[in-house]
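All protein chains but one are shown in place.
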Amino acid sequence: MAAAVSLRDVHKRFGEVEVLKGVSFEVAPGEVVAIIGRSGSGKSTALRCVNRLETIQSGEIELCGRRVDDPALDLRALRRDVGMVFQSYNLFPHLTVAENITLAPRRVRRTPPAEARRIAEEVLTRVGLSDKIDAYPEQLSGGQQQRVAIARSLAMEPKVMLFDEVTSALDPHLTGEVLKVMETLAKGGMTMLVVTHEMAFARRVADRVIFMHTGKVWETGPGSMLADPQTPELKEFLANGL
Amino acid sequence: MGGFTLTHFLYLLQATGWTVVLTLLAFVLGCLAGFLVMLARTAQVRWVRGLSGLYVDVVQGTPLLIVLFLIYFGLALFGFELPAIVAAALSLMIYCSAFLGEIWRGCVQSVPRTQTEASECLGLSRWQTLRDVVLPQAMRIATPPTVGFLVQVLKNTSLASVVGFVELTRASQVINNSLFQPFLVFGIAGLLYFALCYPLSRLSRALERKLNGGRRQPA
Partner (left out) sequence: MRYQFDFGALLPYWRDFLDGALTTLTMTAFAVVFGLAIGILCAIGRRSASPLLQRLCGFYVELIRNTPYIIQIFFIFFGLSSIGLRLPIFAAAVLTLVVNVGAYTAEIVRAGMDTIHPGQIEAAQALGLSQPQIYWDVILRPALERVYPALTGQFVLMMLASSITSQISAEELTAVANNVQSFSFRAFETYIVVAVLYLALAVLLKLAFYGFGQLIFPRRRRLGTPL
């Protein structure tokens, strides 16, 4: 079966600084892959290259059979296939929860309002927030906002979901509700690429873990590799935390 | 109809001098009156606050041109035949006092309350608290918008032309009436205004950036 996401020898520079130095990995359909590593290791950049929030200097990225690095790529078609959730939620503060969720379906897919509303109700139920449909983001806790952000992505029925440190901005007691939603998604067969600091989540939920270090894939293996690190760098990372 | 000559230009420059004189006069008077308005707006007595608030609202809701006419025609009725420059300076002073008073009130009130409370605990009188604790802090915040407002005053001195005071705008009207080259004459007048205002605008923005930059302490 063809990979849902594949990176081959990807290089990315910000000015003089090379942040990705030949990154390669694949994500199979239905697979959950966690990327861990120090800040500055290039893990978030790698994720942002997948839906082309960043353009790469060389290498190949493929998503659902589409070449992401192709300059002639239909960006909007790409982004219909891939959803993304951010560290800082990035809900639109001037729109209600329902409007946040239905914005893309209405604008991009021209879904009629009533149908869009039905979609919003459905995805909100999946993240356990159907009672907040007409609230504004500022009326929600951080954890609730992040769940709405996940629902907003789900409304576009993506084939792949990207998660960029989605619990890092949350108070510790709020991370659980978000991780639970993600775990449910994983069990439902969603293809997920998750940049995270939550080692317990990576070990328990991820099919595979990628440890990135200094812009390279340093070590990769099943979640159990976190109990048995092979390289001194991963050993040190796990010992010292972030 | 002749061309625009050096004589015309020197005449405009001289009139620019009068624009500057009127600006400074109005601004200095306006600052003094504005300070009083600020004191009244932050007073502890309620009716003083209310009355000064009404004054600010009335002045800010009336066109400066109408204020100018009221002063110019009104004071004449009471037997004060004012020279145009005095009428203009008085009107601008009133205009200034309302806007500056309100700007400065905001600055004074943005100084944290704890500062006032702390100095009162130290036994400073209300006036000492204001002079030694609140004002020095408020002035730092007040400088950029005050410089910015100076630009408004400078531009608004052009309205003095309406009551016949020969400053830059009036002078350019006089020249245009004889040459009838409005693009050229008013263009030059505009550039002279720009040459005065733009540096002040830049200064105001630079001061504001500096203030904001200085406040951003590393965590």
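Brief remarks on what is shown
First chain written, first letter: the chains are A and B, and each begins at residue 1.
Following the convention adopted for this analysis, contacts are C-beta pairs under 8 Å (C-beta built on N, C-alpha and C of every residue); 3 or more make two chains touch, one makes a residue touch a chain.
Everything numeric in this text was worked out from a predicted model, so none of it was measured.
Contact with the chain that does not appear here is found for just one residue of A:K21, A:R66 or A:R80, A:R80.
Residues of chain A in touch with the missing chain: 51, 53, 75-76, 79-80, 82-84, 86, 88, 90-96, 103-104, 107-108, 136, 138-139, 149, 152-153, 156. Listed here are the chain B residues that touch the chain not shown: 58, 60-67, 69-70, 73-74, 77-79, 151, 155-156, 158-159, 161-162, 169, 172-173, 176, 180-183, 186-187, 189-190, 193-194, 197-198, 201.
Methods note: only the chains that are shown with their structure count from here on.
The distance from the centre of chain A to the centre of chain B, with each centre set as the mean of the Cα atoms, comes to 54 Å.
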